[in-house]
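All protein chains but one are shown in place.
Chain lettering (A and B) follows the sequence in which the chains are written, and residue indices restart at 1 in each chain.
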Amino acid sequence: MAMTMSGEVVLPADKATVWAKLNDPETLKNSIPGCQSLEKTSDTSFAAVAKIKIGPVSATFRGKVNLEDLDPPNGYRIAGEGEGGVAGFAKGGAVVKLSDDPAGTKLAYDVEAQIGGKLAQLGARLINGVAKKLADEFFAKFAEAVKAGA
Amino acid sequence: MPTLSMTVNGKPVSGEAEGRTLLVQFLRETLRLTGTHVGCDTSQCGACLVHIDGKAVKSCTTLALACAGASITTIEGLARDGKLHPMQEAFRENHGLQCGFCTPGMIMSAIDMVNRKGTDLDEQTIRHELEGNICRCTGYHNIVKSIAAGAAAMGKEGLRQAAE
Partner (left out) sequence: MSATGIGARVVRKEDHRFITGKGRYVDDINRPGQSHAYFVRSPHAHATIKSVDASEALKKPGVLAVFTGADIAADKIGGLICGWMIHSKDGSPMKAGAHPALAQGKARYVGDHVAVVIAETLAQARDGAEAVVVDYEELPPLPDMTLATAKGAAAIHAEAPDNIVYNWHLGDKAATDAAFAKAKHVTKLDIVNNRLVPNAMEPRAAIGEYDDGDGVFTLYTTSQNPHVARLVLSAFIGIAPENKLRVIAPDVGGGFGSKIFIYAEETICVWAAKKVGRPVKWTADRTEEFLAVAHGRDHLTHAELALDGDNRILGMRVSTKANLGAYLSTFASSVPTYLYAPLLSGQYNIPSIYCEVDGVYTTTAPVDAYRGAGRPEATYVVERLIEVAARERRMDPTAFREMNFVRQFPHQTPVIMMYDAGNYPLALKTAMDMHDVKTFAQRRSESERRGKLRGLGYSAYIEACGIAPSAAVGSLGAGVGLWESAEVRVNPIGTVEVLTGSHAHGQGHETTFAQVVADRLGIPIENVSIVHGDTDKVQMGMGTYGSRSGAVGISAIVKALDKVVAKGKKVASHVLEASEGDIEFKDGQFQVKGTDKKAGFGDIALQAYIAHKFNGQELEPGLKEGAFYDPTNFTFPAGVHICELEIDPSTGATEIKKWTAVDDFGNVINPMIVEGQVHGGIAQGVGQALAEQAVYDKSGQLLTASYMDYCMPRADDLPSFEIGMITTPAPSNPLGLKGCGEAGAIAAPPAVINAITDALGHEDIAMPATPQAVWRACQKRPSRLAAE
């Protein structure tokens, strides 16, 4: 089933800093909720393991993350797909756009994702809420990292 | 694995249970009391209903270890000295069951209903109170009849016992 979500946050740093953090595996790893490992497999791709719980289903997802449509320092598309074993799968991507803002940098995101298997069967009604929560968690952590690195 | 003790159908029992063992698994697999059934994974159908310390509880969403020391009644514990509980009798007399899979949960739910709402139950109350029990066979018609009759019989029984 499909899930979409979009939003924006203002981060207290300049575009170049934000862009650097967006490409830094360590920052991403610390910011992605439940992320257990994130290893660079090439300049623009990572292997990731993340543990996520959606309603009654919790699963460890193993998958790859690719950075596409790179347009430094204005944005990219981050795409991933992961298999959660018995729990199902998730795949999708987020278009991330950076623009200048009086308070720093505005980051706008547009997420489109597909989930399947048990996640869709039991988690369907919860998925939007969970996704929003995960996004909030991500940006809270990411903002901290940006602030620290700014 | 921790050992768990409780009273089931009036008898002290103990057995091993993991942290994730559900009460229904403990009853069915450890104690071999298979009258309590599992019909769903989401706490909706009521096939697993038992009484814990006199209250109706879905045993599929209760952890066994949480019931340490509790007194539990299952469908197997209703008949006394070979005599059926009036609610069991009412289900049989009124053809309140077909495949019998939902029946233990229905009977346990019905007795709890009487305990909470009294012995004079109208159709609307019964139907409303059965919200947590699904039956696919009977269309509920005869379950409703059975519960009304069983409740009335429990009332009479209570009077008789009080008189004795």
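To be clear about the criterion, a contact is a pair of C-beta atoms (placed from the backbone, for glycine too) under 8 Å apart; a residue touches a chain by one contact, two chains touch by 3 or more.
Fair warning: this is a prediction, and the values are worked out from it, not measured in the lab.
Partner chains of the missing chain, restricted to those shown and counted over the full complex, are A, B. Contact with the omitted chain, checked across B:16, B:53 or B:131, is made by B:131. Among B:33, B:72, B:114 or B:149, the one in contact with the hidden chain is B:33. When the omitted chain is restored, the residue from A:37, A:74, A:99 or A:121 that touches it is A:121. The chain not displayed touches chain A at residues 1-2, 83, 85-86, 88-89, 114-122, 124-125.
As for the chain not pictured, it touches chain B at residues 20, 28-29, 33-42, 44-45, 47, 74-76, 78-79, 84, 88, 91-93, 95, 97-104, 107, 123, 126-128, 130-131, 133-145.
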